[in-house]
Every structure is written in C-alpha cells, then in structure tokens.
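The complex appears here without one of its protein chains, the remainder shown in place.
For subunit A:
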C-alpha cells in the first residue's frame, strides 16, 4: 500500500456526525482534462475565454432539457434532512460536501441570474455571481460527489444531488474544464471499445488464458468466446473483468454458468465494456454514443439476448436508459428481460435447479454483501420490488454456507457508497476516496468483529477496485473484497468436473 499524505480516519464503533469545518477539502481537485481527452468528446480543448457566459448559457440549456434539474434547483427548502447523509461529509466535515451545500454551489448561481429575487436582492436569497472562484469550487466539489444518490433517499422532495452534480460537470465540460480521468476514458471507449483501451488481440489472449486455467482446475473445457456470430447471448461486462482482480474471478464464474446452462454466448471486441462514463459527466450525447456500441454489436453478432456483467453504473444505464438511448431492441427475444443482469441469469438457473454446487468450497469464508449504489438506488432485478437486494444475496446464499448482512442502516436502499464511484476512482482523488469509505469500512469492521465476517462481496467493478485499494488504509487486506460470481465459480460443479472423490477413487484404484 502506498503511504498516505493525509490523515486516514480512525475506525470507531459508530460514525459520529461531525461539527462543520469550512474548507477542509478545498485543496482537492482532480487533474484537468487535456485537449486530447476533450476534443473527441465534442468539448472545447481547454477553458474558453468567455467561460462565464458560456457556462450560464449551458445552465439554461440544461434547465430547458431536464425538467428534473429545474425542479431540484427550485425545490430545496433547507430542511436539513440530507446534511448528515453523505459519506464524504461524514468523513471530511466540509460543509460543501453536505448534499445541500454541494447543490447550493450551483443553485446560488442559478438564483442570481435566473430568479427575480436573486437578480434584485441577491443577499436575501443566497444568490451569488458566477466568479472564477465559484467555477473552481464547482470543479473541486462536484468531483467529490460519487453520484451515489444516498442523500436523495432522505430528501422529502427527492432532490437528486447526483443529477445536479452531473449537470455541473456537463457545464464544466462545455467550457473546456473537464476531468482528465473520465474524459480520457470516454475517449478510449470511442476509439478502442473499452475503458482500458484493450485491443482485440489482448482480450483474446486474456480469454485464452482463462480457458486454460479453468480446464487445468476442473478438467472441463469451458469456452470464453469472443466475436462469435450467431451466439444466443451477448455478454457486456466491465473491461476490468478482463484485467483486474478480483474482477476476473467473477468473469470466470459467468463463463462457468453459461457453460453449465448449455447456452451459447459471446463477448464482443467493440462492445467490450459495460461501463458508460458518459453518465458520470452528465453528457447525453456521449452516453448515447457509448451505449450505441452495444446495439451495433448485438445486431452484427445476431444475438437474441443481452446480459450485463457485474458493473454498478452500467446496470443503471442498462436498466434505466438503454432502451431510450439505443433502442428499440425489438430484434431480441422478447421472452427475456432486455437487458438481463448476470445475477438474474444465474438466479433463474438456480431456481430451475439447473446448477449444482458444493457450498463447502466457500467454507473458508464468512461473507457479507456490499450493495452498490447504482444497483441499489437506481435499478431493480427480477420481477419483485427489492429484487436488486434479494437476488444477489440469494445467489451468494446458494453457493456459500456462511453469510451475514452488515448493519441494516448501511445496506439496501440506505447503502453507503464505496467512496470511489461516479468518476472518482483515480489516484489524484485518493484522499476523498479513502475518507469517503469510512462509513462502509466502519460497518464492515463491526461485522468482522461481531459476526466473524472475513470477506465482502460486490457486483460492481468500481466498488471492487476501490475496496482493493482502500481496505489496506483501514488495516484490512486487499483480497477481502470478492466478486459474487467468484463465489459461484468456487462452488459450481461442472458436469464431468474432476472432484476430490475422483481423486480418492483413483488412489483406491476404483473398488466398484
């Protein structure tokens, strides 16, 4: 683990609501995107000279396009219900990291230029001019929001800070003041087909390696197909599943499940990424362009179904927006959800009794489950309310003997963000990532102490990478975070698989 050049919060039994300390995080801003990152996304290369007028024009444009944004800017009555709900505020004490404080950075400018009271009596209504200082504050604090929407659960008006944060980032991008991490990645997706910039041959090499590994482990040939025309299912999964740990262990799990189900499937080189960072920067145009790759790949490959792998925000884009962004998907088989989540897919097979498991394969672990923010608060799974909470847990419990939930105030709809979502998963924001993980780390540590939990499972590539990095700051091990389908992979018994009993039979020379 790298040395921290900031104070890592101390884990206590509870996270206390701290007293306000102004400006504790004012120093933190992510690296600024360069022309190479901005221009392919349709943004000015660098900060434009007339940024003041252009920013206000963009705000007008967004208000006219998104009724929700207009309502959110107008509706807040400063009731205070959101103030202690953000993981970043709880861990940094900075009032601009309170949801209402974050919203007000944009709202005060909106009021100054767009409301009667703000135009004539700005001092009465907290309206302020758009200055360079405000623009820099936007850049800093709208990149300290992981767009997790926990605050919106508690707001009596349902004001969604994530949407305000997305709008602010889009305004910043429109004047050439975008964030390097997100924009560089979106540019790579447009060029290469995935966030990592993995070319086809590298994906193929990685998948062939997985086939070797699974065969060596189980004796069964499990294919990880790429660009196979006529397959039934197109699997769209985060490129981290090819690249990182524990993500890849989840990918192995998907492959085993497809194999055992006897359904043909394929990955696609051009749609080798479920993630869609266009959402993080609030850019409809970029989000649509990224989503269209999936439609194009599905048509070219002639698949009947689309299944999404373990990726949190991708599932939001897929579940909530895919049809309007890239639809209609009338060319897919209407008997199945469009699209389907891999957890739904596996759960259905479990319900039908089509998968066999040896749950004891996971007996070295006691599991808990981290609800990822976008899955928890922006989507569903299955056909019942709360399916997005129940189905992943049902999958885990089908393959593990030891499972407990963390504190109920920190899971389900009220889940705390991992601290690295919404385009914050970059080293230049490590301070806010580590601090923002405090509530989740506290709940996890309590579950470790009280329930003997050893590992936490998740279904989001960002959560997995974030915890891998952040757990060691809190004195835990990086490999305590696991993929849900990694657990499936451990326990599934493939037809014809080598078993310990086979080995024992071999040794006893077969007495039947």
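Keep this in mind: a residue touches a chain if its C-beta (ideal position, glycine included) is under 8 Å from a C-beta of that chain, and two chains touch if they have at least 3 such contacts; residues count from 1.
The definition used in the following text is that contacts and distances are computed from a predicted model.
Chain not shown in the complex: UniProt lists it as "Sulfurtransferase", one of "NADH-ubiquinone oxidoreductase (Complex I) subunit 5", "Glutamine amidotransferase family protein", "Transport permease protein" or "Sulfurtransferase". The hidden chain makes contact, of the residues A:83, A:103, A:239 or A:379, with A:239.
Across A:41, A:55, A:69 or A:198, the residue that sits in touch with the chain not pictured is A:198.
Although one chain is not drawn, the whole complex shows that of A:135, A:210, A:307 or A:482 it is A:210 that touches it. On the side of subunit A, the interface with the absent chain consists of residues 1-2, 31, 181, 184-185, 188, 194-199, 201-202, 205-206, 209-210, 213, 238-240, 242-245, 247-248, 275, 311, 425, 427-428, 461-462, 465, 469, 478-479, using the contact rule stated above.
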